[in-house]
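Here the complex is missing a single protein chain, while all its other protein chains stay put.
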Amino acid sequence: MQRIGVFVCHCGTNIAATVDVKKVVELVRFEPGVVFADDYMYMCSEAGQEKIIAAIKEHDLTGLVICSCSPRMHEKTFRACAEKAGLNPYMVEVANIREQCSWIHKDREEATEKAVILARAAIAKVNLNTPLQEGESPVTKRALIIGGGIAGIQTALDIADAGYEVDIVEREPSIGGRMSQFDKTFPTLDCASCILTPKMVEVNQHPNITLYTYSEVEGVSGYVGNFDVKIRKKARSVDMSACTGCGECQAKCPLGKMGKIPSEFDRGLRTRPAIYMPFAQAVPAVPVIDRENCTYFKTGKCGVCAKICPSKAVNYEQEDEIVTVKYGAIVVATGFDIINLDKFGEYAYNESPDVITSIELERLMNASGPTGGHLERMSDHKQPKDIVFIQCVGSRCDDEKGKPYCSKVCCMYTAKHAMLIKDHWPDTNITVFYIDVRTPGKNFDEFYRRAVEQYHVNYVKGQVGKVIPQPDGSLLVQGVDLLDNKQIMKKTDMVVLAAAVEPNKGVRKIATMLTASIDNNDFLTEAHAKLRPVESPTAGIFLSGMAQGPKDIPETVSQAGAAAVKVVGLLAKDKLKTNPCTAKCDPMFCNGCSTCANVCPYGAITYEDQQVRGPGVNETRRVAVVNNALCQGCGACTSACPSGAMDLQGFSNRQITTEVDSICR
Amino acid sequence: MKYSYYPGCTLKNKAQDLDVYARRAAVALGFELEEIPEWQCCGGVYPMGSDEIATKLSSVRALNYAKEQGQDLITLCSACHHVLKRVNDDMKNVADISDRANNYMGLDEPYKGETTVVHFLEVLRDRIGFDEIAKKVVNPLTGKKIGAYYGCLVLRPGKILEFDDPEDPKIMEDFIRALGAEPVIYPYRNECCGAYSSLKEGGVSQERTKLIFDSSEGFGADMLITACPLCMYNLNKSEADSKIPVYYFTELLAEALGVKEGNS
Partner (left out) sequence: MTKQEIEKKVELIKEISGCDPYKCMKCGKCSGSCPAFNEMDVKPHQFASYIVNGDIESLVSSKSLWKCLTCLACIERCPRSVQPGKLIDAARQLVERERGGDYLHAEDIPELLDDDVPQQLLVSAYRRYRR
């Protein structure tokens, strides 16, 4: 028989305001196994923990029930406390009487009754608890970063500088991500490539960093400290070690002159050849052949690039290569794109080439962009004298056309665009239609105010209902000035849409492979929104950049550093403690049917022939065996097992039914 | 294929062209319009109030008739199409309206939105196919530059009517192409003509139709087509300098198919 102590926490007024804590103590005192019960203002505080330790010693307690907040919050704290007093940490159970009780109920009597029931269930379980021992697993001292934008680059550099090996897997032919498309960056207006290119070069030359560009993650198995990742290196059709990046092939590719293949990097504002580097500063400076468009791959004819390559680097026979690499930690830095604007026909984006997105504007203002940095209308190549910016296109939407969140970066980049245009071409008229101007951040509001006060950018509070292309080639913007209470009909030359950001396509697939959770908008979920913002709830998976939520470059770089520290903290350990709550097979009842292995998401179950001896049985037969290092204790096998042979240690079938029984009592 | 046909009041009177040419074109294209025997007026505008039941019943009767015939319900008039599709959506998805309407109706089997409502243009696009129609064109309207005037009722609300993209529709442009003419895309094609305001407040429709003609004519259209008798009326009453002729889409269809001068 256990000797159980029950400790009921007030959590200040969080619990005590709704639950009669004293009454809970009085009522649980007589539960089977309970030899001690007490309450305290803050059980997790040092004084509270000392109370627990003292009680363990004084009353020879063998098990604890803590009635407090969610075990997600403080289970670890109380287990450590028990261990300090010489108790096995798995003899502690937490009854959640805060999140699942006091916070969601109003009626004191009902809440108190429920708290008692929850406590009873936990007590019943502890009566069946057995001490469990944590195992150990080794840590592979290498990290994988998925995504080579500024988030991935910064995370990789910080980990590599701390002395650990890092690989970056990037889907595109070059690292650099969205930031490499930008012209200048707010709030200090540094040129994006001036601050990004050196980091790209550093990544390429860092002895601890390996780059897999034009590559994709195809499969992930294993667990924290010991991931096995399958990486597909797509055939570049160019030998990376032979290519000198001279650019001769791109210049001579016959498709380059035909202007048929839109450049992804320039958002379709210019075309590219079939063999190409996305941009001049690409890292690695090695082109790829786009096989879908290349004449050689389509018809077997052409072959110009192979013929003219001075270093004989072009190789049409190259095939995709799959490598499997071991990692201790994985960082998801898959970034963002802007939403497709097909559902916003009222803004005439598909109708008029002079209605563009902000990223297209970045390309049009970039010295290495399609117009050499000269701002012009795509329709007639004339410089616009009047420009209208429309904010919140698809952001803050309640329907399925857009996104419910604020994209966070648009207010600032629009102020930036307005000022840069005014700097170059001071007599340009600029109007910004906005709903709210959101500029929290160091030197951000000052930045926006400068656009108004110094550059006289016309900010109009109100939305645009429709962009109406005119027969003379201009655009009529029909909107509202809410402060003037007037409908506005504004003739303009160019309209720039601040389209909502969204997580990059493909993040869903990656999240599934990693069993990392994502939210309704496909942003990766943090382990704790406030206290563990760069970790996924899945151990060993970390988050960096826009993949986790909308953020600007300064914030992304900060988060990248934070993710790197978390990774380094993990890789610095030689061994990790493993969760002892793993599945266990009782060979007596197992008939080797394979049901459990089929449902196991971690590949932790194998089968072997074992001698099974028991009452009336003595035979050798196939039974399931759980690899404790791989098992994450999810319990899928225990519920799938048709014969009841699988059980989860710490959450055994008996323990769970006892809990349910005591709730229903 | 046989359809239960809901012509609506205007097509029996001021908009006979819309109806007559549709019937001839249907024959030429191999589908049959079987007029619902005792149809009642849809009311012209959809009663938006969630508690308005009686005004929705005429639509429910037509919808239920089509269901009993095992036929899809076809309409031509933008307003009828709008009202019938929205009431059908209510009957299917809004339990409160559906229950109350069924209580009134007292049918043997309650009507739960089983009928599929299709606009004549949808039949052309989705069931016959514009490619097929192009093949049957005997008098191609070559050289004609035609602006599609959609108006409001045939497109919005896009989620319920599911007719086409309400902000950037293509169906009438594809229709124009199938007839051998050149569609002119202009931004006012889905902007309101002034609707019923013309009865009492004519000024608005004058203003609106001027914008529509200025825009369509400015982009090079030499005629407009429409599916809505009210749009037709307002456009015809326009005093805009840029005014160009307006036809029902069915008239051009019958002409292109060579059945304009039919026997019926």
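Each chain carries a letter (A and B) given by its place in the written order, and its residues are counted from 1.
Please note the rule applied: a residue touches a chain if its C-beta (ideal position, glycine included) is under 8 Å from a C-beta of that chain, and two chains touch if they have at least 3 such contacts.
Just so you know, these numbers come straight off a predicted model, no measurement behind them.
The chain not shown here is in contact, across the full complex, with A, B. Taking the complete complex into account, A:397 is the one of A:235, A:397 or A:599 that touches the chain left out. Shown as candidates are B:33, B:63, B:77 or B:221; the residue that touches the absent chain is B:77. Only one of A:299, A:485 or A:520 touches the chain withheld from this view, namely A:485. Note on the undisplayed chain: of the listed residues B:172, B:232 or B:246, the one touching it is B:232.
Take chain A: the residues that touch the chain left off the picture are 346, 392, 396-399, 401-402, 435, 461-466, 478-480, 482, 485, 487-488. What chain B contributes to its contact with the hidden chain is residues 8-10, 13-15, 41, 43-45, 47-52, 55, 77, 79, 152-153, 156-158, 166-167, 191-192, 194-201, 204, 208, 228-230, 232-233, 236-237.
In the analysis below, only the chains that are shown with their structure count from here on.
The mean-CA centres of chain A and chain B are about 48 angstrom from one another, to the nearest whole unit.
Within the complex formed with chain B, the residues of chain A that make contact are 342-346, 348, 350-351, 466-472. Of all the residues in chain B, the ones that touch chain A in their complex are 165-168, 185, 187-188, 191, 215, 218-220.
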